[in-house]
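This report concerns only the one structure given below.
Every protein chain but one is kept in place in this view of the complex.
Chain nomenclature is as follows: A, B and C, assigned in order of appearance, with residue numbering initiated at 1 for each chain independently.
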Amino acid sequence: MTAPITADPEAVPPEARPAVRELHDQLERVWSDGPGLRGWLMSTDHKSLGKRYVITAFVFFLLGGLEAAVIRAQLARPENGLIGPDLYNQLFTMHGTTMMFLFAVPVMTAMSLYLVPLMIGSRDLAFPRLNAYGYYVYLLGGLFLYTSFFLNVGPDAGWFAYTPLSGPAYGVGKRVDVWAQTITFTEIAGIIAAIELIVTIFKQRAPGMSLNRMPLFVWSALVMAFMILFAMPWVAVDSQFLAMDRLIGTHFFNQAEGGDALLWQHLFWFFGHPEVYIIFIPALGFVSTIIATFTRREIFGYPAMVLSLVATGFLGFGLWVHHMFATNIPQMGESFFTAASAMIAIPTGVQFFCWIATIWGGRPRFATPFLFILGFFAVFIIGGLSGVMIASVPFDLQVHDTFFIVAHLHYVLLGGGVFPLFAAFYYWFPKFTGRRLSERLGRWNFTLFFIGVNLTFFPMHLLGLHGMPRRVYTYLAGTGWGSLNLLATIGAVTIFVSVVIFLVNVARTLANGELAGDDPWGSSSTLEWATSSPPPSYNFAHLPVVEGRYPLWSRPQEPPVVTGLRTDQRELLITTVLDARPDHRHRTPDPTIWPLLAALTTGITFVALVFTPWAIVIGGALAIGPLVAWGWGKPQPGDPVVTEGVE
Amino acid sequence: MSERESVRVAGEPGSIDVSGLPSTTFGHRTITWWGTIGFMAAEGMTLIICAVAYLYVQRNFQVWPPRETPLPSLTAATIQVLLMAVSVPVMMWTSRAARRFDLGGVRVGMLTSTGFALAFCVVRWFELHALHTRWDSNAYGSTAWAVVFAHATLLIAQFFESAALSALLLVGPVEPKHFSDVDDSCLYWYFMTGAWLVLYLLVFISPRV
Amino acid sequence: MRDWLQSALRPAGPEAASVHALWEFMLWTSVVVFVLVLGALAWGTLRRRPAGADPLAEGGPGERRMTGAVSTAVGATVVVLFVFLVFDFSTGRALTARREAAVRIEVTGHQWWWEVTYYDSIPNRRVTTANEIHIPVGRPVLIRLNSQDVIHSFWAPDLNGKRDLIPGKESSLWIQADSPGVYHGQCAEFCGYQHAKMAFLVVADRPADFARWYASQADTARTPTDSLTARGQEVFLSSPCVMCHAIQGTPAGATMGPDLTHLASRRYIAAGSLPNTRGNLAGWILDAQGIKPGAHMPPNSLTPADLQALLAYLGTLK
Partner (left out) sequence: MSEALLPGQLARAWSADPAIAGPLALAAALYARGTVVLWARAGTAHGLRRRDVLAFAAGWTVLALALLSPLHELSETLFSAHMVQHELLMAVAAPLIVLGRPLVAFLWSMPASWRRRAARAAGSGRPAAAWRALARPSVAWLAYALATWGWHAPRLYDAALASAPIHALQHATFLATALFFWWALLHGARHRYGAAVLYLFATAVHTTALGAILALSARPLYPAYASTAAWGLSPLEDQQLAGLIMWVPACLAYLVAALALMLAWMREGDRRLPRAVAAPASLAALLLVVLLAGCDREPAERSRRELVDGNAERGREIMPAYGCNACHSIPGVRGTDARVGPPLAGIGSRSFIAGVLPNQPDNMIRWIRDPQAVDSLTARPNLGVSARDARDIAGYLYTLR
């Protein structure tokens, strides 16, 4: 009998169809979420949760964008009276916090959580219940922040919340506490996602997918996950120190009692700098994947690409001091820090040159995802070059905390994060939904976005050089900054229109878009395109066996598959770390409501922690029930049970 | 070796049949082991950060601990270290029992570990008093408390995990995977006790050197 | 070219000039790199391709050529970065070279104004003012920076880069102006509500002018000479003003707000946000919150006559 990877009866000879249909029904019974709202709430499927994750993150992107729009409207002309300093300070704090903590990192982990199991040929993530818990904690964190904002308790000390401004003496009210707890929510979600990804990538790759054959996106997800694991605890602990200074009178950052305001900055930027690469590295994975598909050529210099990713991840931890050049760091250190910061340009350069070589050697096809990749090149290079400039201490002291930095970071994050992300949306949308986004609207989307980004942010370089500091709610007419600011605001309107076009495109496609088929691009190389669009709940009817780096390009007529996994319960195939040899079968748990309830108790704890330290005790007591119920689980028929003695 | 040989070649060239592979394994072959390592990495980072804060604020003090603050007492903390040293062989024995699927053994082992974890928590209470400072006295007190308290959360978590696993092993139904859970719990135990040894040297011994 | 109030691209002193030279080098290098990389990308994207070649085929001479090209590009990157580092390093050394300070000024940041104290070895020749720093032209000036509350950052872009003012951690910065003039500066580190309105002036005077200004600032305030200004002084001393402000030579000696001894000699009030005119001063005294919401200056209700007298008195504080 032929064992297909997809469970599409059309794809097999007529005589095999009933058997395939029966297999599909059986797997669907075992792996699907279950009916109705109950099934929806209990879901632990990485695809259901991944989609929710992506959509939630995108909603936060829109909210953060709206905040930016109000900021731009206020700054459109000098001495504008649209909003006052109080709301302005809240808005830019919310914008930064939303974009960094609720959008950029979550959307990258969300895309990875959806795509990685499909790309490596597995049926789910390693710990599906934990994944559900992580998503709900993240959602609750975002809801908490926005509820506070709408109750006028939004944080107002900046996304970096420097002490002592955010400390108990100057950060009055509960605003900074809200910020500190939001951080904790999202850090927990991030660390959980990191552990999911590391374990899944190491232990659940399809047989034959050795490390040396892993898709570059999977590599980048792996490097991102390691960076999250080592970077996020810093800001989580840092924000807890801050919360304790405010709540129970500790003195971590209180200079008068031997604490240190700079300790906050060191701990924050030890996280804050890797954070940029946490966003940037998965985007590099998108770029490699999409370039390979749209040039029909394998990525040039695969080992160099992988080493560059690893080197970037490594170096990303050594650069945090360059956010603190103005704080009187030892003069001795300047050239060291500059050299270390400039060095990161080398692995980035290696990747750029390899991509250009790939495009040169391939046959580019100008579909919307590829256009966004070209946009990524143009925009990101500007951000990268200004990044090398501000590695220089003397120059950084001129432009630090000015609009030059605003321009630089948006070129980097929009160029290095959002352009590839839009490319990825267009590229994988057919896989998520089974329908293709309109190319015509996609081109409009891209063109306006490209123009808008440059129009908004390029003038800001000049504004910064001409002395405009960041985070000012207004400026005097005599400063001469008015016309460039107006230009930037017009650019922001352009971006806004472009995003509206994207939303229209999505809405129209969902209503009646062109059906995609399994592999709409015709030249995709990775395993997620080997199954149907959208994928069935069990991902693959039979797990694939991989024989090269680009499994779909070298696929024989009847691709080799894995047989023998049980179909009457949820079972994953666990393979070895290095060469992905089949090692054992793992019974993965069924859907359950407990992660949601556990997340709720976590949420209650963190919110209550804004008001009383006893919340830890109360929350801990509340959490015991859901956690025990989560882990206990009753065996299903067919599960082995141990009585006394040996198995 | 024998399990791996049971990966058979199925009908088509290159296809493999995995029905003969085992469903319960131990150690780094399992994903829960890797998950435990992941959480250990995140928690280890947390402890490192507290230690970094402790070392960093020293720059603001002429003497350490600050004037009028006595050195932390050694009795409780040293008892803790010794207690942990005694517990490790017990957990190694439990780990071996788990790998033999010895239900009686792991029951004894996990009940003992619950007792140990409870004892750690009790001694931790005295250790906090032995610091002779409060979290709100000054930055020395804040950071020393942060280090000791951050590690206390590991102890409390381990106590609940040990208690829950013991209850599960006693009440049942016991599945083979629970033996693997016991094994992972032992791994976490080594991490928890090893981390305390380093932090003990930092908070209780280093001010004396 | 626009007339900018303050700009890093219009250096007025040796420090800003050396940074400007570094900037021009980096800018043109970046332009060249940008054009080369995007040019290579455009060529690679748009070039004609031989028909029928299999893009999936690997190896061959093309591959080797590409390896060579990519390695060359990486090597070039390393070389460019090295040149950049050398230039950067020499600029950094120039900026931190030890010099003999002609004037030493202590600047203390407050939410949201600048306290300026001129150091002199004779204590009663020390001068305290606010938001307006006078320096002699062509002489290196050492600014010592500290903060009373949160972190601020001292930045006059025409003269030099910025430096943070961190409470409890003194830092310092050199500035020097090569020609007389008024240079604007601003707080560059977010410091709360009115971070936007925390500007200051650096006025570079010829040495003789500087000496004259310094002597006048070292004096106590003039005593009122007519009844209106005498009434004004009485209003000042009997109102809440004395809770925060000092006027040397009178009983008012509080240090919460700016020292007003020579208020009338300053060009701006409210930390660079309002020209120092009689009307602005009146509005500022009556309702500072309307002009600078969140500022620590409370609203004052004065009778019209008292206000006139107060303004007249403050106007004499040259």
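The working rule: a contact is a pair of C-beta atoms (placed from the backbone, for glycine too) under 8 Å apart; a residue touches a chain by one contact, two chains touch by 3 or more.
All of these numbers come straight from a predicted model, not from anything done at the bench.
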Among the options A:Asn152, A:Asn212 or A:Thr612, the absent chain makes contact with A:Asn212
In the whole complex, of C:Glu63, C:Asp120, C:Asp209 or C:Asp287, the residue touching the missing chain would be C:Glu63
Only one of A:Arg549, A:Arg570 or A:Arg585 touches the unshown chain, namely A:Arg549
Of the candidates B:Val52, B:Leu74, B:Met92 or B:Cys121, the residue in contact with the absent chain is B:Val52
Contact residues on subunit B toward the hidden chain run 48, 52, 55-56, 59-60, 206, 209
Residue list for subunit A contacting the dropped chain reads 208, 210-213, 230, 266, 300-304, 306-307, 310-311, 314-315, 317-318, 329-333, 336-337, 339-340, 350, 354, 547-549, 577-579
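Just so it is clear, only the chains that are shown with their structure count from here on.
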Chain centres computed over CA atoms; the one at greatest distance from subunit B is chain C
Chain centres from averaged Cα atoms put subunit B and subunit C apart, in whole Å, by 52
Chain centres from averaged Cα atoms put subunit A and subunit C apart, in whole Å, by 38
Between subunit A and subunit B, the Cα-mean centres are separated in Å by 30
Among subunit B residues, those touching two or more other chains are none
So, in the complex, the side of subunit A touching subunit B is made of residues 1-3, 126-127, 130, 191, 194-195, 198-199, 202-204, 207, 229-230, 232-234, 236-238, 241, 244, 248-252, 254-255, 257-260, 263, 266-267, 545, 547, 558-566, 571, 573-574, 576-577, 581-587, 620, 624, 627-628, 631-632, 634-635, 639-647
Listed in rising order, the residues of subunit A that touch subunit C in the complex are 84-86, 89, 157-158, 162, 164-165, 169-170, 255-256, 261-262, 295-298, 300-301, 304, 326-328, 331, 334-335, 338-339, 342-343, 345-346, 349-350, 352-354, 356-357, 359-364, 374, 377-378, 381-382, 385-386, 388-389, 391-402, 465-467, 469-476, 478-480, 483, 553
Within their complex, subunit B touches subunit A through residues 3-4, 7, 10-25, 28-31, 34-35, 38-39, 41-42, 45-46, 49-50, 52-53, 56-57, 59-61, 66, 100-104, 135-143, 145-146, 156, 160, 164, 168, 172-179
